[in-house]
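Working notes, structure below.
One chain of protein is taken out of this complex; the other chains stay put.
Note that the chains are named A and B in the order they appear, and that numbering of residues resets to 1 at the start of each chain.
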Amino acid sequence: MNLTVAVWATTGAVFSIGLAIVVVRRQLLAMLLGLELMLAAVNVSLVHHAELYRDEQALAVVVLVIAVAAAEAVVGLSLILRLRRAGVAADTAQLRELRG
Amino acid sequence: MIPPEVLLPVRILFGAPVAAILFGFFVMRRVKPEWTHLPILASCAAVTASSMMLAAYVYAGKGFDQPVMHWSVSGDWGVSFGLRIDGPCAAVLAMVAFVGSLIHVYAAGYMKGDPGFSRFFLVFHLFFLAMIGLLTANDYVQMYLFWELVGVASYLLIGFWYHKETARAAALKAFLTNRIGDLGFLLAVLVMISVFKTTRLQLVYFHIAAGRLELVSLIALGLTWAACAKSAQWPLYFWLPDAMEGPTPTSALMHAATMVTAGVFLLVRSWPVIEAVEGLPHLIAWIGALTALGSGVIACAKKDLKRILAYSTVSHLGLMMLALGVGKVGVAVFHLVVHGFFKAALFLCAGNIAHALHQSTANVDEVGGLSRSMPMTHASFLLAACSLAGFYPLGGFFSKDAILDAAWHHGGALSALSLLIAAVSGFYIFRMLFLTFFGARPEQSRDARFHEAEPLLSVPVLCLALGSALVGFAGGPVTRILASGWVMVPPGSPVMPGDINLPHMNMVVALLGTAMACVGAAGAYCATMVFPGWDWRWRGGRVEALIESDFGWKIVVGWFAAAARSSAHVIGVLFDHKLWDGFLESLPRALGTGADAIARAAQGRLNDYLWWMAAGTALLLGRVLR
Partner (left out) sequence: MGNMPPEMIVWTAVIVGVLAVAFAGVMLLHRSLYVCSVCLLAVLLQTGVLFLLCGSPLVAFLHIMIYAGAVMVLVVVAVMAAGSDGGRFSDFSFPRPLAWLGLLVALMELAFALSKGPLLTTAVPSGLEPANLGAVLFKQYALATEAVTLLMFLAALAVVPDKEAA
């Protein structure tokens, strides 16, 4: 048992659960949270491998990913709020038609 | 190039009827339907004049065969719409135009007040136009088109009083029978295209003359079959007697001028093809002789006036076929012309009688002793009947004598048969004459309504009757027209145009023929005047049943019709309705089910799409990482 195994197991499981949340759950908010889970799992894996290979670029990517994830969360949440204010349930069961 | 001296008549020949029909349809029918006949009668006059000019042109020894326009060209093959003005065309065209125009005039009086007056005249003229097109065609495909147009117009006219069940049935019968015949024509044309790569008459003649005889028997048989249907010969004659359901002018036009002559004309046109087949002329002669005798006998027993005349037409067409079959093309055409006159006159007389009763036809039981109340009709009928029976010096004598002579020279059973036919035709026409115009019998109801027809009805009849009396002297000109117009025929070609000369008067045959006609007429006198009730007394037995069934042929036709109907049932109900329609109707349902199944995958649910996205990514990753 070493650190790589633990990190792989953890990140794999968390990523899968995040994917499952995104695919299975119908509330948009919950799907957003699932996305955050997936990103965090990827980040952990990246950091570990950056340490393993002594590569600063991976760390830089992690920083950028954190920033993008924050931005994505902000945009997603504001979209959900906007939907809510427009009187539409933030639920994929009801959000089925595109209007263009 | 059409020769400039006949450019105008040729143009009028087609332009006038087309213009009259279009004008009548688009203007007169809307504005003043009861005047629809006026432009059409004008067109008839123009057409008659131009056909006479064309006859004179051909009489002068000229003629032409000219493509006018190309129609539906595809690749190196196409149908050229052309004109062929030659002997048979000019001779028959002159008769058709003259007789047809007189019948048009008659129809103007006969149909007055009918609710379908304008429709009648338009279709009537279309019939006439189709016949003109058929006669002047220089291409088999073009001829076929007009041939079919004749069939359509006859269908419309026979079923003119469409509220009558019998009229509809008769129209359908005529049309379907003709369709069966047309199949032969179509087959012949198709074989011609595949063998000769052309359907132009002239080129077909050349091919035949050059000895290209592969499949020619198929072509000739197909054409003969088609002619048998159109010209009402056994085995396809049975539609014609039923075609009496239309208005009388229709019957007259159909019997005298347009429809039934088309078959004989087709055979005349195709005579080089027919003659190239061993034994086929002989077959045609026998078909004609047997049809003529059989239908003559049937005509002796009919009670409906128009039906008697219808069977008489079948009989005379049989005589023409007989003349054709023994190789006397000229004789056949001459009889065609003469027959057109006297048969039109006879039909119009019957029409006058029916018109007085306000019926579409009259029965022997309803008439009798009309010579006093309808003297002019009586005179016309007498003249035409004598012509039909073949008494010297009326028209029928010359043409019938020529046929008898041809059969006589052919010898054998045909000569005896032709003499028998002469006697039978004398019998039936005089039986009709005596029953109708002389001495009312107790069995006949005397109707007080009989009166002489108005001039518009009686004058054309009289003209036709006089024509039928005098046309016999036109044998020379007709022969000359026939002989002179054969344009571009290879000189001395053995297959060309058959024997067009009329035989010289043979005293033996002439005396024999006249004697037979006299025997027939005397027999009719005995059966109707000496023993006036005989015509009613002999009926009711097995003989009448035999004759009523046309010697059993109607039963055979019934079998064919039943077989056709049951096969139509199989195709229409079992196959088409149940199998095919069922398939077609269940197809949308199956498609709908399938579409629903597919639509379920794409109903806009985000999660589904994410599933697919995840699956696709996994697939790609697996592909990349391996």
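Going forward, a residue touches a chain if its C-beta (ideal position, glycine included) is under 8 Å from a C-beta of that chain, and two chains touch if they have at least 3 such contacts.
No experiment lies behind these values; they were computed from the predicted model shown.
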In the full complex, the chain left out is in contact with A
Which positions on subunit A touch the chain that was left off?
-> 1-3, 6-7, 9-10, 13-14, 17-18, 20-21, 24-25, 27, 29-30, 32-34, 36-37, 40-41, 43-44, 47-48, 50-51, 54-57, 59-64, 66-75, 77-86, 89-90
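Throughout what follows, only the chains that are shown with their structure count from here on.
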Just curious, how far off is subunit B from subunit A if you go by their C-alpha centres, in Å?
-> 90
Considering the complex alone, what residue numbers of subunit A touch subunit B?
-> 19, 22-26, 31, 92-93, 95-98
Contact residues on subunit B for subunit A in the complex?
-> 603-607, 610-611, 614
